[in-house]
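Questions regarding the structure given below will be posed in turn.
Missing here is one protein chain; the remaining ones are kept as they sit in the complex.
== chain A ==
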Amino acid sequence: MTRAAPKPQCDSHPYLPMEAEVVEFTAESPSIFTLRLKLTDEQQNQLYSFQPGQFNMLYLHGVGEVAISIVSDPQDERLIDHTIRAVGRVTKGLQQLKPGDRLGLRGPYGRGWPMQECKGQDVIIVTGGLGCAPVVAVINYILMRRKKFGKLTIIQGVKHSDDLIWRERYDYWNTLPDTQVLIAADHGGAVWPFHHGRVTDLFSKSIVDPANAFAMLCGPEGLMQAASTGLIDLGLQPERVYLSMERNMQCAVGHCGHCQYGKDFICKDGPVFSYPEISDRLGVQGV
């Protein structure tokens, strides 16, 4: 099964951003924030559509562009949300934006999660690190169409319990039918109610049926590698294990060469890959 990325929108000039306006700014933590954007041109706004797992290039005037995963729902009334971690020059600048401010946006790019393929199936989502945006998109997507999917397990790993954002969201999700949230912290605080240790320890607790489940993974490569093998051991079919990969992205259209991951360009062949597509490289130093 090969999944092609959807046809690009701005074919004639693939590098030129569109103007977008900040509609809402939400601080999620001191370093993580969500920008809700709207394309200012009505026609572009109408044409814009994306799939969970795809990303946009956001441009901060005079500073530069950065690749950011889209977290809103594809059916949202033309509002595009991006959850961003302020780590570099551009993202720190984006953190200063206020409603009404303008920025550049081009996209959506890449191949997202296999949402069509996993309809009616169980889904297990494994994420490590902070505010892992690509899986937030998929969690929201499934929860908005809850009946179309089977059981859902969300496993979140964090280094330290203090790192967990969206605690209330996780608590709420956990109350939904056929939905389970499992959280593991390498270092839990004194009152940490969840698991101490690695996410892979939690797989056996999942409510999904491994024979009928899809997995979606996001986070550090080491974690994804361990999770992939753990899930396959659990009984998932390798081609139903999907990973969202990350590399330096500058052009997002397969030209600049920075996102190369072996033979693949993560920007156009990914960012979401099935395990067999990249298992030859996963975890190999220097690829």
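The rule we apply is simple: contacts are C-beta pairs under 8 Å (C-beta built on N, C-alpha and C of every residue); 3 or more make two chains touch, one makes a residue touch a chain; residues count from 1.
Definition applied: contacts and distances are computed from a predicted model.
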Open item on the list: Since a chain is absent, check the UniProt entry for it and pick the matching name: "Cytochrome c peroxidase", "Transport permease protein", "Phosphate ABC transporter ATP-binding protein PstB" or "Sulfite reductase subunit A".
Closed with: "Sulfite reductase subunit A"
Task: Hidden-chain contact residue, picked from the options A:G88, A:G235 or A:P276 - done: A:G88
- [ ] Could you tell which one of A:G64, A:P238 or A:G283 touches the chain left off the display?
- [x] A:G64
- [ ] Sort through A:D101, A:E117, A:D201 or A:E239 and give me the one touching the missing partner chain.
- [x] A:D101
TODO: Touching the hidden chain in the full complex, which residues of chain A are there? Just list them.
DONE: 5, 8, 11-19, 40, 59, 61-65, 85, 87-88, 91, 100-104, 246-248, 250-251, 253-258, 260, 262-263, 265, 268, 280, 284-287
